[in-house]
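A single protein chain has been omitted from the complex, and every remaining protein chain is retained in its original position.
As written, the chain order gives the labels A and B, with residue 1 at the start of each chain.
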Amino acid sequence: MIGRLLHPLIAERRTLAGILAWVGLGITVGFVLIAILAPIIAPVGQIAAFTYPVNQPPSPQHLMGTDSAGRDVLSRAIWGARTSLEIMAIGVIIALSVGFPIGLVSGYLGGWIDRLMVLIMDSVYAFPGLLLAAIIAAFIGKGIFNIGVAITVIYIPLYFRVTRNQTLSVKEEPYVEAARSLGAKPSTIMLRYIAHSVVIAIPAIFSLSAADAILTAAGLSYLGLGLEISTPGDWGRDLSDAQSFLGDGIWWTSLFPGLMIILLTVGLSFLGEGLNDMTNPLLKKERS
Amino acid sequence: MSVRGEILVSTISTRTLSQQMDFEFRVDDLNVHFQLKRPFIQNLFSRDRAVVHAVDGVSFTIRQGEILGLVGESGSGKTTLGKSLVRLIEPASGHLVLNGKDITHLGESRIRPLRRQMQIIFQDPHASLNPAMTIGQAITHPLKIHGIFKVKTAEEVKSMVLKVMREVGLSPEDQLYSKYPADLSGGQKQRTAIARALILRPRLIVADEPVAMLDMSIRAKVLQLMLDLRSKYDLTYVFITHDLATAKFLCDRIAIMYLGRIVEIGPSKEIFEDPKHPYTKALLQAIPIPDPKKRVSRVLPKGEVPDAVNPPAGCRFHPRCLAVLHTCGWEGRDFIDYLEQRRLNPERAKEDERILGPLDLWSAKGSKAKRKVRQQDPGPILAFLKEILGEAQQQMAQAIQSVSVKEDHIVVEFQEPEKLVQTQVDARTVECLLYQQ
Partner (left out) sequence: MEPLLKAENLSVRYRTRRGYIDALSKIDLDVFNGETLGIVGETGCGKSTFGKSILGVLPPKTQVEGRVLFKGRNLARLTEPEIRAIRGKEIALIFQDPMTRLNPLMRVEDHFLEEISAHDSLSISEAQKKAADALSSMGIPESRFRNYPHEFSGGMRQRIMIAMAIVLQPSLLIADEPTTSLDVITEAQILQILEDLKQAHSMSLLLITHNLGIIAEICDRVAVFYAGKLVELGSVDDIFAHPIHPYTQGLLASVIYLDSRELKSIEGFPPDLLSPPPGCRFHPRCAYAQQVCKETVPPLVEFRPGHYAACLFGEKFL
């Protein structure tokens, strides 16, 4: 399975799609490393207020300056990566774990179950994502885990849809019919005959929904919903706090959090788009 | 003495069945229907429910050890029939009786043990193998499904699989065991499909065009393999094909299918030597012979296999049949087709259009074809109709009951066709009025 994905990544490294994917992968991995190493590379300056002078422009001691609460912007930016990636991971992984099986079963069984699920999923999908997440966040309260869950709901329909579509097309393939004629049970057919084909489509969708999740999480924080003030890094909130100071010419507290959001989102998008372009022909070839 | 070898774990009843009883599979008035998917709006507005009668009242018995050919063109229903035999498709009505047991509507869990007795090989070798499974896994899988790992160790199972691979000519089997389908040739893939079907030691194998997608130079090997396996394992085949030459070579009996019905069924030799049904004759005539010295001028039926949603009335082949009678099922549609054919000639088209009007004024319903006449005097139209009927195919003209004016429509009405009955002629059964006296 992993081999199947790695192969095009390596084989197509010189095509546009391949380059895109590698750049995206590089950026994403970079952020992951930053997130993991945050306690080591930025041990102080991200939570405790007034550790440093307030609103200092970038300087050799504070490469990104300090913010209105006297914190080091660079440290907060680094810890922000951790926060964002945690939220994103929770959200997307739960969405995948729920959407994938439901899509598989719904697509394979069809009938009223399928119609019901499609109705539910389409309704959720139609809702504006940020709004829905905000509503859920309002209900279940603050905290990284809760925000992660709030975002999940937006993405479950996406994984459901992608899985279901692949399932529907693969369901009619002769080798699936062959499995039925051998007497395979539906669960066997779904797991051993259909799932593999769907799995190929997942990484691309994963990256793209991850990018979206980062933005949504940042959006929620920006709106003041979601995370506690004591969270060590919170790009959205930082942006929100920095807004009122822009007029005074304090640009670094807005620019750097914003840049981080953009960069991570772009990295994940590149990875997703690149993977998408590469796996599409694979999907077609699988069927032929 | 049957070379049944290792019998897998199974319920005692099926075990006894396969060892003791002779094999017999009876098909009784089988009907298989498909609902056509149409836009919702269209379904609201049209009165006929778009149902394709893919298999329309088919009856025959499959005897042990024979190779029964199902021969037909597209739309004949042969593949649908084949798949219904192994219950991949649920019949709408009729009966499938396997060794005395009615399996037509058995639920999936009760059919599952019986599936070991009947297997299917598909047409497209490239699509019938799971691309994510190695050859070894693919051939082991049927054993796994039916519980072999409860009675045998992994090594024992592997050697069973390797043995079957050797039998079907997949060598070197140790190497091919761990390869994926993508690494194999078409012929090897088809052999894998055969091995997969064979490993359960079925009694019946339905082979749906098993060599149609293979190169000619390797077809013979795969067919020979199937013949060898038949002798060795006392197999029975239902061999589905559109290729009459292969059917003649391989099959003991053949059933010629047209639009969901069997039009002729009997010993292969008799049918090929002396085909009775006009469709069978047409098929045989149409085959191109790979010998330039034997070029013949062919007399071919016109048109193509019609739409299966609304098949022709009476005998379905009647609009194309070169030996058609006036009782074969002429109906309104045939008359309109005749009008359409006349208009291929530009001079006639002009006059026809002038008197009879544009073709979309005419409509057909069942045995009638009609056209609305408003202010016009129907007289000249009726006269013209009688005149052109003189130029039409004699049998169709004879089948017309009346050409008259009813309310404000001109109506051309046809007689009821004579009912078709399966008739025994010269050792085979034919469904054709020519032989019903």
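Keep this in mind: contacts are C-beta pairs under 8 Å (C-beta built on N, C-alpha and C of every residue); 3 or more make two chains touch, one makes a residue touch a chain.
Only a predicted model underlies this, so the values are computations on that prediction, with no experimental measurement involved.
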{"item": "Partners of the unshown chain among those that are drawn", "value": "B"}
{"item": "Candidate in contact with the missing chain, chosen from B:S59, B:T104, B:T134 or B:Q341", "value": "B:Q341"}
{"item": "Full-complex contact with the absent chain, from B:L36, B:V151 or B:I287", "value": "B:I287"}
{"item": "Contact residue for the chain not shown (choose from B:Q224, B:N310, B:Q376 or B:Q424)", "value": "B:Q224"}
{"item": "Options B:L36, B:V151 or B:A245, residue touching the unrepresented chain", "value": "B:A245"}
{"item": "Interface residues of chain B (partner: the chain not displayed)", "value": "73-74, 185-188, 215-221, 223-224, 242-246, 248-249, 272, 282-295, 298, 300-301, 304-305, 340-341, 343-344, 346, 349, 358-360"}
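Convention: only the chains that are shown with their structure count from here on.
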{"item": "For chain A paired with chain B, centre-to-centre distance based on mean C-alpha positions, whole Å", "value": "51"}
{"item": "Chain A residues within the chain B interface of the complex", "value": "173-175, 177-185, 188, 192-193, 196-197, 286, 288"}
{"item": "Of all residues in chain B, those that touch chain A in their complex", "value": "83, 86, 88, 111-113, 115-116, 119-120, 122-124, 126-133, 141-142, 145-146, 193, 196, 200"}
